[in-house]
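Removed from the display is one protein chain of the complex; every other protein chain stays in position.
By written order: A and B. Residues from 1 in each chain.
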Amino acid sequence: MYQGMAAVSGSFAKMGMLRASQDVDFGITGYQEYTLFGQKLYFTTTHISIIIVMLALIIFAVIANRKIKKADPNKVPGTFLNIVEYMVQAIDDLTLTNMGTKHGAKFSNYIGTIFIFILLSNISGLFGLRPPTADYGTTLALALITFVMIHYNGFKYQKASHVTNLFKPLLLTPINIIGEIATPISMSLRLFGNILSGTVMMGLIYGLLPKIITLVWPGFLHAYFDVFSGAIQTYVFCMLTMVFISNTFEED
Amino acid sequence: MSSIILASSGVLEASEGMAGRIFGLDLQMIVDAGILALAVLALFTLLSYLLFNPARELMRKRQEKIQSEMDSATTQKAEAEAFKAEYDSKLKGVNKEAEEILSQTRKKALKKETEIVEEAKVEATRIIDRANKEAELEKSKMKDEVKQEMISVASIMAGKIISTSINETEQSKLIEDTLKEMGDDTWQS
Partner (left out) sequence: MERAIVLAASAIGAGIAMIAGIGPGIGQGYAAGQGAAAVGRNPGAKGNIVSTMLLGQAVAETTGLYGFAVAIILLYANPLLGKL
């Protein structure tokens, strides 16, 4: 029985119709080995993706900068300039409505940067890259920056009460501390988990289905996992960053 | 997937030590996080410098320009309104002025008319006076002439009638009497 099934699947595999592929590949691959602190480290797929995404962003920014330098405020802006202005305006609006008009303007550049970066990272799966955000190192870094910003602004605006707030109901002190530490972990895991699950699903589908089917079928899944889920997770990450930071503005 | 594309393109060789890594809590992750944090901060600086701040600056400039243009437009509109109101009032004033002028001229004309009429009346009376005087003069002249004529006629008549019988003194006395008899009234009428 078992041998018969194996024979059948083997013959299918030979025909290339049902390809239970050996190279189901959705992991990170290391390319260049280097040594740091006496440990072997690798230059990985994630780094390549990050470089490509950042290069695309920087090229976009340089082109936009040239257009802006050339642009005359007395004239009607062109299409490209309109897109750039709409983007900047939308990001400004988002930060101002979520963080208040008093402090919001300072953060809109950072929020805009991570918004564009995460969005492009998430949808880079469409272009055949492995999304950089499907690596825990990436999302942890972003979440840690948010964590640092939360506590920097906490000490800046709430002074000592930022620490004493942790002991407010004395009984709940451990839960408060865990809650503070859990913030960056949950943020990074949320982004990582969502994008990784999409990547894993896409990897499995590309690896397990016959080539003919994969030419047509995964378009819908790409639209869901890369575009929809990616955009929502980007929005959620930026919203959470803004909400957590703006919570520290309340002085009490 | 991508690693296959990259590896098969020959740009990079996949090293043996790491393949198919999904998740690991090790030094690799920490170093990755550090690298990405630095990269994001660099990207933040670059994008702020290249994209966000200039775009915001451009929008601010345009906004200011549009604001100033709208302001100037409103001020110009207000000016135009003021001008229009002024002209309107002026136009109304012109009508009134014209009427005033007309009535004034009418009054003047009336006055002049009466003046002229008065003058004419005065002139007429003067002319009439003069004519009367002249007539008077003529009358008296005629009276004298007629008197003279009558005297000569009477004297001729008397001379013819009593040329030989009466002497000179009687003759003149007779003429006087005749004249007295006739009286002023008789020959005048």
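Please note the rule applied: contacts are C-beta pairs under 8 Å (C-beta built on N, C-alpha and C of every residue); 3 or more make two chains touch, one makes a residue touch a chain.
None of these values were measured; they are calculated from a predicted model.
With respect to the full assembly, the chain omitted from this view is in touch with A, B. Between the chain not shown and the residues A:Gln89, A:Thr164 or A:Ser197, the one that touches is A:Ser197. The missing chain, though absent from the display, is touched by one residue of A:Met149, A:Leu189 or A:Ile205; that residue is A:Leu189. Looking at chain B, the residues touching the absent chain are 21-25.
If you put the missing chain back, the residues of chain A touching it would be 27, 186, 189-190, 193-194, 196-197, 232-233, 235-236, 239-240, 243.
The rule is simple: only the chains that are shown with their structure count from here on.
Look at where the CA atoms of chain A average out and do the same for chain B: the two points lie 78 Å apart.
Considering their complex, residues 1-7, 12-15, 17-24, 27-37, 39-41, 43-44, 46-48, 50-59, 61-62, 65 of chain B touch chain A.
The part of chain A that touches chain B in the complex is made up of residues 23, 25-33, 36-37, 39-42, 44-50, 54, 57-58, 60-62, 64-65, 68-69, 71, 73-74, 84-85, 88-89, 91-92, 108-110, 112-114, 116-117, 128-130, 132, 135-138, 140-142, 144-145, 196, 200, 202-203, 206.
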